[in-house]
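Here the complex is missing a single protein chain, while all its other protein chains stay put.
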Amino acid sequence: QTVCYVTAADAHAYVTPANEAIDGRAAELGLEILSLSQNFDVQTGIEQMSTCIARGVDGIILWPLDPQAYIPGLARAQAADIPTILINSPMNEEADQFIVSFTGPDVYEEGEMAADSLNDAMGGAGSIVIIAGQAGNGTTIGRVGGFVDRLAEIGSGIEVLDTVNADFDQQKALVASRDLITRFGDEITGVYANDDTMARGFIDAWLEAKPDTPMPPIVGINGQKDAFESIRSGEMYSTIVQSPIEDGLLAINTMAEILAGNEVEARLPIPLTVVTSENVDMVEPAF
Amino acid sequence: MEFLIFLQKYRVGIVLGLTLAISAVWVPGFVSLTTFSLGFDRGSTVGLVAIGLTVLLIAGKIDLSVGSVFALSGIVAIMLQPALGLWPAAVVGVLAGAACGAFNGLLSVVFKVNSLVATLATMLIFRSIAHWLTDSQPMAGTDIMFSVRLAQIYFDLFTLRSALFLFSILLLHIWLSRTVSGRNLFAVGSNPVAAEASGISADRIAFLGFVFASAMAGVAGVLQSLAANTGSPVFGSEMTVAVIAAVVVGGTRIEGGRGSALGTLGGVLTIAALTTAMEFQSVPAYVQRVVAGLILILLVLFDRTVPTNRRTNSAVTAAE
Amino acid sequence: MTAAVCALRMTGITKTFPGVKALSDVNFSVDYGRVHAIVGENGAGKSTLMKILGGVHLPTSGTTEINGVEVRLRKPADAQRHGVRMVHQEVNLVPDLTVAENIYLGRMPRRSMFVDKAAMVRDTAAVLTEIGASIDPAARVGDLTISQQQLVEIAKAYSADPRIIVLDEPTSSLSDHETAALLRILRRMKDAGIAIIYISHRLKEVLEIADDVTILRDGAMIETRPADGITPAKMIQLMVGRDVTNIFPKIASTIGAPVLRATGLGDGATFHDISFEVRAGEILGLTGLVGAGRTEVARAIFGLAPLPFGTLEIGGTEVRIASPAAAIRAGIAYVPEDRKGDGIIPEMVVRENVSLPVLQGMSRLGRISMKADRALARRYARELSIMPSDPERKVSLLSGGNQQKAVIAKWLSANPAVLILDEPTRGVDVGAKAEIHRIIGELVAGGMAVVMISSEMPEVMGVCDRVIVMRDGRASPPIDRADLTEELIMAHATGEDTVDLIA
């Protein structure tokens, strides 16, 4: 049986290991994977959905980069009796009727966890910048929304100086951080990055601009190796381990269940762990 | 030699035929109505924009801003839905596209800014406006079920969009080959001095060319936004290159004066077929790009190096 | 047959270009149903007068009346509206359109919004047959030869039902057969009452077709008279009208050994079997009518165009020249005829233009020695008295004549053994002309060998030691200075019988 996998990108710190996990597991399960990369372009993804349907595959795993735009494609897939699940990023509720399941992290919860962690680090007061992922991406919306809501909920005294989009991209984060550091300088007493690659970008910008000033506490997401090292060295405060491998495995395993005719849950989360200097040596980095 | 000239003349058709033939043999499940209808549908977004760009390139100008106009028109069409209703909002979206074209025309024709530079600037400007209007967040429309209907396939062959594309190509073909204004377009792109001397206003035609190109990008953008029920500031950011490639593969010359509707159809279908076939085979995106790039370069190379017995006496300068 | 009103009356037309007075106070009129020829040397102002009529140029002063009414012709469309159609000296067609579309450009027959292609092709075929051209109406114009394109231009003008038609050297690239057909159609047009203005250097043709002849010289109208009873010799005398040797003083020089010897040169298309030699201290003239192939020969020798046939020797050793750089190394320099197109780099200052061919030589490790660069420019600005003498001026701001001097300076800087000058005085005024001739004279006096291509008879007569005349890509044997007469050159250039001409 063939499964179409419309992934976010070929080359990305988080997405690539997820892709590899899916390919590897699919081989074990005897599933053929038709892997299509959107290269972070929604338009491309929408067109690739058509290819999947035309190809008459047995199932589709979609990594949505937009909460709405794929809905007609999902509807088409449903009309063609092709079961579709979403991986990693959520879509709006309207999409629910067209999909069998959404596997992946609870991104809203990640936002909340990040808020708690940063609030701890900053003692409940200070001013921060948020380096967000792609504008309009479901993950970005969830991670920023959960974060901001949680700060309000716990009555934190943390003020958000600015939120910028850096598209889950280290280099864009570097450029954006330079601007933020230029603009706010020492006013920045904390940083929330929507993932660790972007946290890395901020760290580099800070080291470049203020090599002699201590780094403000930074919270990231993903739990990748170099984030662990940064936590050890004190450059980062915490990260949230969200394993791309588990992300990928859950999706492909769920698809296998569906293809075998079994019922699956409409929402299947992957585990999340907050890592700080306290537990950094007890947890395995995600990748 | 005769043979080469034959190849040269029908190169788009030949390349399309080869693509289809090879795909049919090597790609299992490729030959089917569904593949055809969906491949066509996929080509039609790029295709509608390509129609506009074909006209503009024939007139000897270029427009890099079509991708931004694509996004902006779609946003306008979605944004105004609550206020105006779906169809009127769509019309205003297309008009917004045309207005962008008028601005391009103003820069290029009135202020004499080279079209490459002018539309590079407006590419940034229109994209900024798109971000500004949406606050950089994609914006949802009012009726998702309409989008689902729009994506429907009729008679196992057409979606609304692909039917519109095909119809537009037909109109373009008639316009370019049969009408006076169509022929004047070629004259302006090929030798503006001779065209002026024959009483044709080259400036007016170039201006209208910009308006048309942007209006077509507007049509494509509005349709895309309706189909996705989303107006997004990031839509169309990868589009311009794909469109230029399709048009040039279709035999339209970037220096102006030569091109055809059927060529553009061929170019769009070739690229759609190629992409679909390679995706069927799970060929990685970067390999797909190598193949597409090679076809582009080889066709243009072929165009340059196979001499028809032409002896051009009027120097036609590059791009503008 | 004289109509009640003149088709055209141009009164007191003066036209100045920057640095050149192309026309001064010209009066010119044409009647319906007559062929009116304009003759004159190159640069006499014929084309300029016609471009004013065609709405291409505005006159500096003077009035134009068409059909008895004064008109202002600001653009080609204005002239066309008044029934004036032009066949310009330079072909100006749209290469990517078909013959039929070119002929009907701007006025295609329509059925509602569509081009009535059938009608257009039918009419085109009819027009082409009428003027005796066998060209496919559906052919792409860019695929035609120059002479076919010329015929398309003629058909285009003719098919527009003009009241006044202007043909500016329409036959310069036509074969005898095509020319004869054209003259037939002109007679028919004349009988239909059209006013025809006909410009040609082929005097026999002029006499065959014209009713009236106007002679222009140096931008002034010399005389209009009926064609009856005028002879070619008389026409030439009126055209030249001055003592040639006085205007172009020849500087004495001693002629030495052959420097460049060309044997059997041919490019397989525009010129064939060209042989000549040019000696140190000598000016070899290369003349002929426009389009005879002289420029092609020069470009091929200089490595700008392929030279598949023949051999070149410099100072007795055979050289192969594949590029201008090779030509410079061999000691050949070439001042091109199209100053704007091939001569100057407009955005550069005079200094930068002048040193272009020798830059490498004045550089060390790639770095240009500014000292050498400046010195070179100053030296030539002085020697050629380029005005203004500041070498840091943008060359595009100089007058035509001074631009030409800058281009010549550029080639002198390469210190060539042979200098080929293509129309070195085209488009420059009389003063600058004399200067350029002086410079050339001094160069040969210094031992350089010069080949000068020129269409201007007086210039050729005045300056050259020997002359070869080209016609249709072939060269006459050299004529020594002692034997030179304008009639002889004309005879070679037009291929007409000398006896006929003198008679």
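For reference, chains read A, B and C in written order, and residue numbers begin at 1 within each chain.
Definition applied: contacts are C-beta pairs under 8 Å (C-beta built on N, C-alpha and C of every residue); 3 or more make two chains touch, one makes a residue touch a chain.
Everything below uses one rule, namely that contacts and distances are computed from a predicted model.
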item	value
The complex's invisible chain, by UniProt name, from "D-allose transport system permease protein AlsC", "Sarcosine oxidase subunit alpha", "Phosphoribosylformylglycinamidine synthase subunit PurS" or "Hydrogenase maturation factor"	"D-allose transport system permease protein AlsC"
Partner chains on view for the chain not depicted	A, B, C
From A:16, A:92 or A:273, residue that would touch the chain that is not displayed	A:16
Among B:59, B:245 or B:272, the residue in touch with the chain that has been omitted	B:245
Listed residues A:27, A:207 or A:266, member touching the removed chain	A:207
Touch criterion as defined above, residue of C:327, C:381, C:440 or C:475 at the omitted chain	C:327
Per the touch definition above, residue among B:26, B:167 or B:286 touching the missing chain	B:286
Touch with the omitted chain, as defined above, among A:68, A:170 or A:243	A:170
Positions on chain C where the hidden chain makes contact	302, 304, 323-325, 327-328, 334, 336, 341-348, 352, 356-357, 359-360, 363, 366-368, 396, 410
Absent-chain interface as seen on chain B, which is shown	62, 107, 111-114, 116-118, 120-125, 127-132, 136, 233, 241, 244-245, 248, 254-255, 284-290, 292-294, 296-297, 300-301, 304-305, 318-320
Absent chain, residues of chain A that touch it	10-13, 16, 39-40, 162, 164, 169-171, 174-175, 178-179, 181-183, 185, 197, 204, 207-210
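Quick note on the criterion: only the chains that are shown with their structure count from here on.
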item	value
Middle chain, criterion being Cα centroid separation	B
Most distant chain from chain C by Cα centroid	A
Chain pair, A-B or B-C, that carries the greater number of C-beta contacts	A-B
Between chain A and chain B, centroid-to-centroid distance (C-alpha), Å	34
Chain centre separation (chain B, chain C; CA means) in Å	45
Residues of chain C that touch chain B when the two form their complex	56, 75-77, 80, 91-97, 101, 105-108, 110, 113-115, 117, 140, 142-146, 149
Contacting residues of chain A [partner chain B, same complex]	10, 33-37, 39, 41-44, 46-48, 50-51, 53-56, 66-73, 75-76, 92, 94, 134-136, 141, 165
Interface residues, chain B side, partner chain A - complex	29, 32, 34-35, 38-39, 41-42, 45, 136-138, 140, 144, 147-148, 150-151, 153, 224, 227-230, 232-239, 275-276, 279-280, 282, 284-286
